[in-house]
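Excluded from the complex is one protein chain; the other protein chains are retained at their positions.
As written, the chain order gives the labels A, B and C, with residue 1 at the start of each chain.
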Amino acid sequence: MLKSYKDMPSTPVSLQSTEDIMTGNWRTMRPLIDEEKCIRCYICWKFCPDMSIEVEEADDFPTVNLDYCKGCGICANECPKDAIEMVREE
Amino acid sequence: MMEVITSNYAAAYAAKLSRVEVIAAYPITPQTSISEKLAELVDSGEMDAKYIKVESEHSAMAALIGASHVGARTFTATSSQGLALMHENLIWAAGVNRPIVMPVAARALSGPWTIWSDHSDVISERDAGWMQFFCENNQETLDMIIMAYKIAEDREIMTPAMVIEDGFILSHTVEAVDMPLQEEVDDFLPPFDPEFKIDFKSEPRRYAGVLAPDWWQEHRYRRMLDMERGKEKIVEVERDFKRRFGRSYGGLVEFYRCDDADVALVIAGAPTGTAKDVVDEMRDRGKKVGLVKLRSFRPFPGEELVKLNDMVSMVGVFDKSYTMGQGGAFFQEIRNALYSPDGVPIKNYIGGLGGRDVTKKNIERIFEDLLALNKEGKVDRIIDWVALKGGPGRWE
Amino acid sequence: MMAKLPLPKEEYLYRGHAACPGCGAPLAMRYTMKALGPRVIMNVPAGCTAVIGGVWPRTAFKFDMMDHVFESTGAVSSGIRAALDAKGIEDVTVLAWAGDGGTVDIGLQALSGAVDRGTDFIYVMMDNEAYMNTGIQCSGSTPIGAWTTTTPFGKKCEIILQRKKKIMEMMVANGIVYGATVNVAYPEDFVKRVKKATEFEGPKFIHALSPCAPGWRVDTAKTVEVARLATQTNMFPLYEVEWSEYRLTKTIKERKPVSEYLKTQGRFRRVSEDMVNRIQAMVDEEYEELLRKVELSKG
Partner (left out) sequence: MIEIRFHGRGGQGAVVASELLARAAIMDGMKASAFPSFGSERRGAPVMAFCRIDDRPIRIHAGIYEPDYVVILDAKLIKIVNVLDGIKEGGKVLINSPKSPKELGLESDHDVFTVDATGIALDMGLGSMASPIVNTAVIGAFAAICPEVKIENVIESIKQAAPAKKEQNAEAARKAYDSMKGAR
């Protein structure tokens, strides 16, 4: 736990990842994936700058990791089947 | 083995003896022959190092910062404009704990052009976070570079070091230099082994990433501690060096014949030896004068220098640079260090600028001035420019 | 049908990085690292990527990297390579990653030096066409007609006649062994080009177009689409150069007029119709020149 200057490493180097930064709370719109329309082309996965479209196993439908999704909407815009809709956060 | 070489060659051989792994060099007078000698040593295979031809001093320092993060022992050399161009990367190197060792053939900063010696280049970098060691002769240049690696690379210090040799006055003067054997240096100086380095063995890290206000002050505090630890380390390393090689230089400061002196002059770099001759001659004539050789300007040896208050009744400080709007840099800091209600009077002498020779006569006049003022118990002016054309007649 | 990911699955960026929504930079980084894998040392100057990487004690990079001052990118890479050589480490890619300002302006000297030295590295210029990190100031890579906070048009709405520096031409003249233009809108091609770069020993230069929603004045959802239009209109043609041989890596069957690209972005709002024509003529001319080089290379 970092509490004092004494806890800093001897040289300025990183100690942990950014994964505790929940960038999901930047979001005003969230993507909703319609599995009826989705053809699992994974174009949404390919173009997500925040690695928030996740594909667990081959053949799975993509899911959205809302902890990190910043709600940019690229996935919805790039989806060839209009299977992703951006909806306002509650 | 005794070699008859310039301080520049001594610096190059010191790099070789220190088994430097990466060199980045850009030519500038009067440093150039260091880079050339190293290229020669690498070319002949006498030295096993990677030699990077860079397109500027700024890039030389940048390349070494990169190489140092991968755990390589690194070396470059520069002067004057080159040092000024490096400025940004000097601060970076210190801020991210890269223990680079760099001789500086000290030369005046230009505008208009000058290529000759003074300390204005290195003084301009006193706040860069580097250790700064001034050398009196070619032997000290060689010894100090080897010692500087040991000090700089200490895991508790990890701070870069400038080893300063007065341009031309040392860099181009040949003297006898006792060259230690490679095995002896290997035994004294272990390979560079930092706690953090990119070696693909430990987990991946980001080096030198963004540090926000919540931790910046703590970061600076840590760097301050790194530098402060240098003070003890210098003395310790020198003691070890003396044991092995038989030479030592007095730690952070050398007090030369100060014990029963009435007045003392603080001086750094190449004029030190000249001043020692003057002290000896004046002592022979019964004048009680002493000399203080400032070896380490960073870290600043305030605790050592304050002893002067008890040793002598007046102190002069000789600066080979001038800080516009203020005075000599050594003077300002030494006056601060000596300040107390019972502090002795202190006077600043400026000289040796832009290659002006610092002669024995100049130094003798300074001592005579100090002795005369000491009789009156106070200084006349805070600052005198030595041998200034049109200045006070006593310097003629 | 067995659904398959269109790119290698492994990611080398951590989630939680600090890129703006819709940013092209993390896409460029994802594609680059998918091509290179983890045995990489990256060096990054001031710019968006330094901020995207997070704030100490965190890092958004799953691989070894270092930050350094703005203009030193090429020199730091040379130093890293020299140290790897000194240590006898051979199978590591040295990746320099800088923005357009850090490349075509302030970092040009060190980059030129590194290419001249023959440093074995891949330099990726992440081109978002202005100093976006400091808030949209004009760089040498800002295209003609684009608004930035430092391109005053004046009362007469005069367009500053600044053409985008032809950095690839400069790099080819400087002596790179391989160069390619890539676009985050074409990820498969992007990965292919970076992979190909690893086959060459010496200095490689990747010019990556990377859209910036706030800087280009586009909706965050549209960044990839707009970037794609840059290639579809020949504003940013995709090609590669092996030594001095040029080859198109993306042939656009039906080239769209530049107006379609310009009108999608707020930064070109003040470009007059007359100016659009001039830009079109310029783009046509430059594309012709590129085709000539491609033809000559076939010879």
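FYI, a contact is a pair of C-beta atoms (placed from the backbone, for glycine too) under 8 Å apart; a residue touches a chain by one contact, two chains touch by 3 or more.
Keep in mind that this is a model prediction, so the values were computed, not measured.
Within the entire complex, contacts from the absent chain reach the displayed chains B.
Residue-wise, the contact with the chain that is not shown comes from B:A270, picked out of B:A161, B:A270 or B:V379. Summary of contacts with the chain left out: across B:N89, B:S117, B:S296 or B:N374, the touching residue is B:S117.
When the missing chain is restored to the complex, the residue among B:S120, B:N137, B:T159 or B:S296 that touches it is B:N137. Set against the missing chain, the residues B:H87, B:H172 or B:H219 yield one that touches it, B:H172.
Considering the complete assembly, subunit B touches the hidden chain via residues 2, 4, 29-30, 115-117, 136-137, 166, 168-170, 172-176, 270-274, 276-277, 355, 357-360.
Throughout what follows, only the chains that are shown with their structure count from here on.
In terms of which chains touch, the assembly is arranged so that all chains touch all other chains.
Chain pairs B-C and A-B differ in how many C-beta pairs they share in contact, with the greater number at B-C.
Distance between subunit A and subunit C, defined via averaged C-alpha coordinates, is recorded as 23 Å.
If each chain is reduced to the centroid of its CA atoms, subunit B and subunit C end up 44 Å from each other. Distance between subunit A and subunit B, defined via averaged C-alpha coordinates, is recorded as 53 Å.
Multi-chain contact residues of subunit C, defined as those touching 2 or more other chains: 54, 56-57, 59, 62. Across the assembly, subunit B contributes residues 205-209, 211, 215 that each touch 2 or more other chains.
Against subunit C, the residues of subunit A that register as touching in their complex are 2, 12, 14-23, 26-27, 40-43, 45-47, 49-52, 55, 58-59, 65, 67-68, 70-74, 76-78, 86.
For subunit C in complex with subunit B, the touching residues are 38-39, 41, 43, 50-51, 53-57, 59, 61-69, 71-72, 74-80, 82-87, 89, 92, 109-110, 112-113, 116-117.
Taken together, the subunit B residues at the contact with subunit A in this complex read 95-97, 155-156, 158, 194-196, 205-209, 211, 215, 218-219, 221-222.
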